[in-house]
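Every protein chain except one is present and positioned as in the full complex.
The block that comes next holds subunit A.
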Amino acid sequence: MPGAPESPAGELSSLQRGHLRYFPVVPGRLEFAAAVRRELLANRPGVVAVELPAWLQPFYMEALDRLPQFSVVVYPEGGESERGVYVVVEPADPFVEALRTAQEIGAELLFLEPNAIDRPHLPDLYPDSHSLRSILLDQYIEAYRLFPQARNDEINDHAAGMAWRLQGTDSTKPTTVVLSLNLFDAVLDAMEKPQDPPRDRKDLTAELVNPHPDCLAEISQEYPFLQERYEHYRALMGDDARVDRRRVQYELLKEAERNYLAQTGDAIAHWQRRMMARYTRNLAMLENQLVAGLFDLTVAARAVVDDNYAWEVWHAANSYAWQDEHTPLETLNLSAEEVYLHSRRMRLRRRLPRKKQRLMPRGLKERPKEKHPGEWAEQLDGNSICSYPPEDLVIEDYGKFLRERAKTILREERVRVEPFTTSVHDGIDIRETIRNWHEGKIYVRKFERLSGDVGAVVVIFDEDPLDRYTYMTTWLGEHQNESDMAYYATQPFDHLVGPGIGRAEYGGFLMVLPPRRMFDVWNDPDYDFAESKPERLLMAALDYSVERHVVYVAAKPPRSIFRSIAAHLNRQIIYIPIGQLSPTKLKKLRVVHVLDSHERRKVAKDFLW
C-alpha cells in the first residue's frame, strides 16, 4: 500500500472535537470499511456513533449476528405505501464495519439518525476511494470538503437531528462518530448550537430478510467476490494487497477465464486481455473513477470477448461462499426492482441511492439452474442420442459457405491478367491498367474454367495433442439435405445444461453429402495409418467425397503425404487457414448439444445458451 499508513490514527487529528472524533466515510466503499476498522482498533473508543436510523437498531443487531451472510432490511416508505426501501447489511460497508468492530472492542453503540424522516438524498459523487492507496485519508476528506454540497432545509433538519443525539453523549467517554462525508459539514455546523429533539414517526415497521445468493451482485455496493476477500482480510488486518481493487479485479477475470475455458473450450487471447484493460480503464475514466466497477467489467467482457465470458465474469463476481439459500429468515430474490413481501408487491429503492449502481448489463441472459445438484443427471436416459436440429441447420449452412469459399479460392487462383490484344475476356482490369498507365496499354482479366466441384468438408478447431476430446462418433444425416458427420468432441454428458441435454465442444468434424453412406470412421481399419484425429477425418473425407475437391480448415496444413494420397484418389485438398474465418461464427459453431432422446428436442431451447 504505497504512501498509505498502516493506521490512520495520526491522519485525522483535525477532526477531533472534544470527546468526539469524527470519521467521515464514503458509504459502501471497502477502503473506508478497512480504514474505520483500523481507526477503531487503534483508538478503542468507549462509544461508536454511526449514521444509521435509531429505529433500525434491532434489525442491524440481528443482521450483525448473521454476518458474514448478507441481510436486507426491507420497510415500506410510509404506512401502507406501495413503495419500499431496502437496506443491505454487507461486510464491506463502513457503517456495518464500525458496528462490528465496536462489538469486538466492547464499545457502546449509538445510532444517530432521527426516526422522523428518511435520509435526504444528496448527490453521491465521491472521488474514487481507490485513491486512498496513494493519498492520505485526511487529504481525501479535505479535498472533498473544498467543494461542499448545496444544502437545503431537509439536510439541515437531518443533520440537526443527528447533532441532538451527539450533544447528549457522555463527554467523559471518547466517541468515534462514523458518518457520511456528504453530511459531515452539515453535522459540524449543527453541532455549533443546541438542538431540539427531532420529531418521531409512529408507523415504523421493518423486516429482515435473507437475500438470495444469486442476487448479491445486483444489490451489494461492492461486488460479492471483493467482499469475500474483505471478509478474509478483516480478520487478520494483514497485507492489504488482498483487497487491492485492481488485484482482485485481475483475480476475478482470471477465475472467469478458467470457468469460460471449462464451459466453452475457448481461451482468452492475450490481445483480448489487453483490450479489456484499456476499455475498462476508459469506461471508468468517463465516470471519474480510477478502477472499473462490476458493471463496466461485464460490459467490457461482452464487448471484447462475448456474452458467455461476460456471464462468467458476472457469475464469478456474484460468488460469495457464505450466503445460504435456506435460512430461518425468508429468502428473497431482489434482482428485480420490485419484491413480493408476504404477497404484497413493493417497488423498491435503495436507501442510499448510488448513481453508478447499475444492474446486470441488458441482454445478458440468465442460464437455467438445477433445483438441486444432480437433478439433470438423474434424468439421463442413456438409450439413444440425437442432435439438436437448429444446430444442424447452422452447421449445414456453414458447410455450404465453406464450399463456396473454396470455390472462390480456386477461381481466384485461376485468374490471369494480360494486356489487351484481341478479346477483353472477362473485363478490363482497371488497377493493372492504371498501374501501367505509362505504357498506354489496357489490361484485361481472364477467368479459367474450374473443373470439378467441392465435396467433403473437414474443420479442425483443435488438433487435440492433449487428448481432451474423447467423444468420437459418426452420425448419419436424417434426410437428404443433412450431411453424414464424423466428429470428435468433449464428453457431452460430463457437462449437462438441462435434463438429458449435454453440451460439448467440437475438436473437429467432417461433413459429407449425400447422406447415409458413412461407416464408423473411428473404427475403420482403413484409416489406421492416420497419426491423429484430424488425419483420420481427412482420410475419411478423401475416401467419402464424391466430388474432386475436399476442404480442410485447420490451423496447420495437412502433412505433405496427404497431397500424394489425394492425388492418388484423384482428389484435391483445398486448405483454408482457420484464421481466415470469422472467429465469432466459429465460436457459435463449435458448441454441440447432444440430447439423450428425441423427446428432449421439445424442451431443449429452454436450456441452451
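Of note:
What we mean here is this: contacts are C-beta pairs under 8 Å (C-beta built on N, C-alpha and C of every residue); 3 or more make two chains touch, one makes a residue touch a chain; residues count from 1.
Definition applied: contacts and distances are computed from a predicted model.
According to its UniProt record, the chain left out of view corresponds to "AAA family ATPase" among "ABC transporter permease", "AAA family ATPase", "NAD(P)/FAD-dependent oxidoreductase" or "Multiple sugar transport system substrate-binding protein". Of the candidate positions A:Gln16, A:Ser134, A:Asn152 or A:Asn282, contact with the hidden chain is made by A:Asn282. In the complete assembly, the contact with the undisplayed chain comes from A:Ala300, out of A:Ile268, A:Ala300 or A:Leu332.
Interface note: of A:Ala235, A:Ile434 or A:Leu466, the residue touching the hidden chain in the full complex is A:Ile434.
Remark: the residues of subunit A touching the chain excluded from display are 269, 271-272, 275, 278-279, 281-283, 285-286, 299-300, 302-304, 358, 362-363, 401, 431, 434-435, 437, 579-585.
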